[in-house]
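Only one protein chain is missing; all other protein chains are in place.
Think of it as A, B and C in the order they're written, each chain with its own count starting at 1.
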Amino acid sequence: MSETAPFAFHRRVQFYETDLMRIVHHSNYLRFYEEARVAWAAERGVIDWKDPQSAAAFAVLGTQVRHLAPCRFGDQLKIEVQVRLNGVRVVFEYKMWNDGVLASEARTEHVNLGPDLRPQRPLPELKACMEKETWKETWLSSL
Amino acid sequence: MSETAPFAFHRRVQFYETDLMRIVHHSNYLRFYEEARVAWAAERGVIDWKDPQSAAAFAVLGTQVRHLAPCRFGDQLKIEVQVRLNGVRVVFEYKMWNDGVLASEARTEHVNLGPDLRPQRPLPELKACMEKETWKETWLSSL
Amino acid sequence: MSETAPFAFHRRVQFYETDLMRIVHHSNYLRFYEEARVAWAAERGVIDWKDPQSAAAFAVLGTQVRHLAPCRFGDQLKIEVQVRLNGVRVVFEYKMWNDGVLASEARTEHVNLGPDLRPQRPLPELKACMEKETWKETWLSSL
Partner (left out) sequence: MSETAPFAFHRRVQFYETDLMRIVHHSNYLRFYEEARVAWAAERGVIDWKDPQSAAAFAVLGTQVRHLAPCRFGDQLKIEVQVRLNGVRVVFEYKMWNDGVLASEARTEHVNLGPDLRPQRPLPELKACMEKETWKETWLSSL
C-alpha cells in the first residue's frame, strides 16, 4: 500500500443491522468503525487476534459520528481510516463510502487501559508504527 | 407471588431491536429471554448483580425459539418463566405474551461453568431454590 | 415533574451488553441514549408507540459520546435529558449517572425525515412542547 493512500476496510451491511426505517441503525456505525479500526491494527501488527487483552490498547474515550447518506441491507461499504497519536491518546478518523457516496464520517479517541482500567502510555509498537502513518488535518469535511 | 403463578418479566420493545421487516429481529428474542432469566435469578437470589462471574452459573448449552406472532416497536411484552434441574443442567422454558397474544415460546439449557469454562455442579443455592419452583411438563404448546 | 429538573430515565445494564473487557460496549451507549430519548418523547406525547413511523421524526444526523467511567453488568443507570430546537434540527443532550458517578455525557442531533428520507420541518406538537422545555447552555462538562 502506498503511504499516501489511506487504509481501507470493506464490509457488507447485514440484515440484522437494519431497523424499521429500512436503513442501518445508527449504533451499528460504531461497530463498523470498530471493525475497521481492528482491521487496521491487525494489519499494522499492533493488535493480536489471539490475545483479547491486546484490544485494551484501544479503549474508547469518546466518539463522534456524522450521518450523511443512508446505508441499506446488502450495501457494500468501504471505510477509510487515518490515525495519529495525541499525547497518550490515539485518534482515529474514518470516511465511510457507499457505492461512491460519502455516507458517514467519524472520529474516535482511545487510550491504552491497564488491567485496573487506568490509562497507560501507548504501546511501544504503536508509537513505532505511527511514524509511518499519514495524517491530513482537514481530511473530514463534516466534523 | 403464588407458587403456582409463573414468574413474569415485563419489557418494552425498543426501536433498535427492529429490522427492515418492521418487526423485532429474531436474534433479539434470545436477549429478551436472557433478561427474563436474569430477572428470575436475581429475584430468587441465585445471581448477584455486583458479581459478574455469578452469571457463569447459567452458561448457555442450547436454545430453541418458536415465533408465533410478530412483535413491533413499542410493544409491551410479558415473559413467563419456569425452571427445573435436569442433572447438572438447568432448563428454562418461556412464554412471551404481546398484548394477550402468545408471540413466542422458548426453551434454553444451561450449565454452571468454572473459570476454566468446564461444567460444574449447579450452585447449592440454586438447588435449594429449585425445591420451591413449579414445573408443568406440557406448559409449552409449540416446542 | 418540576420544570427545572431534567427528564430522567432509568435502565439496568444487561449481560448481553457487556464485552470481553467486562464493561458495557461503547456502541450500546447510543442504544441507551435512544431509549432515554424515546422515553422522553413518549412522556411528552410527541412519539406514538403504536405508530413506528412516528420515530422518523427523530432520524439521527450525528452523535457525540464521552466515556468518563465504566458501566458493568447489573449497574442501574440514570440518564438525564435536555432538548432544544435549532432550526429544523432537534438537539438532545444527556448525562448518564451510575450509582452517583457521572459515567458518560452525549449530544445527538436529529431531523424529521419524510417517507422519502428527506428532511422536513419538526412536527407542530414537538414545537409546541419545546416551549416548556428547559435548556442549560453549559450543562455538559466534557463536550
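General remarks:
Heads up, the rule we're going with is that a contact is a pair of C-beta atoms (placed from the backbone, for glycine too) under 8 Å apart; a residue touches a chain by one contact, two chains touch by 3 or more.
On a predicted model such as this, the values are computed, not experimentally measured, just so you know.
Although it is left out of the displayed model, the omitted chain contacts the following shown chains in the full complex: A, B, C.
Considering C:F7, C:F58 or C:F73, the position touching the chain not shown turns out to be C:F73 (whole complex). Interface residues of subunit A with the unshown chain, by the touch rule above, are 12, 14-16, 18, 22, 31, 34-35, 38, 48-50, 52, 55, 72-75. Contact residues of subunit B toward the unshown chain are 20-21, 23, 26-28, 30-31, 34, 52, 55-56, 59-67, 70, 113, 117. Mapped onto subunit C, the footprint of the missing chain covers residues 15-16, 18-20, 22, 25, 27, 72-73.
As a working rule, only the chains that are shown with their structure count from here on.
With centres defined as mean CA coordinates, subunit B is found 35 Å away from subunit A. Subunit B and subunit C, compared by their mean Cα positions, are separated by 29 Å. Our note on geometry: subunit A versus subunit C, Cα centroid distance of 24 Å, whole angstroms.
In subunit C, the residues that reach two or more other chains under the touch definition are 31, 34, 52, 55.
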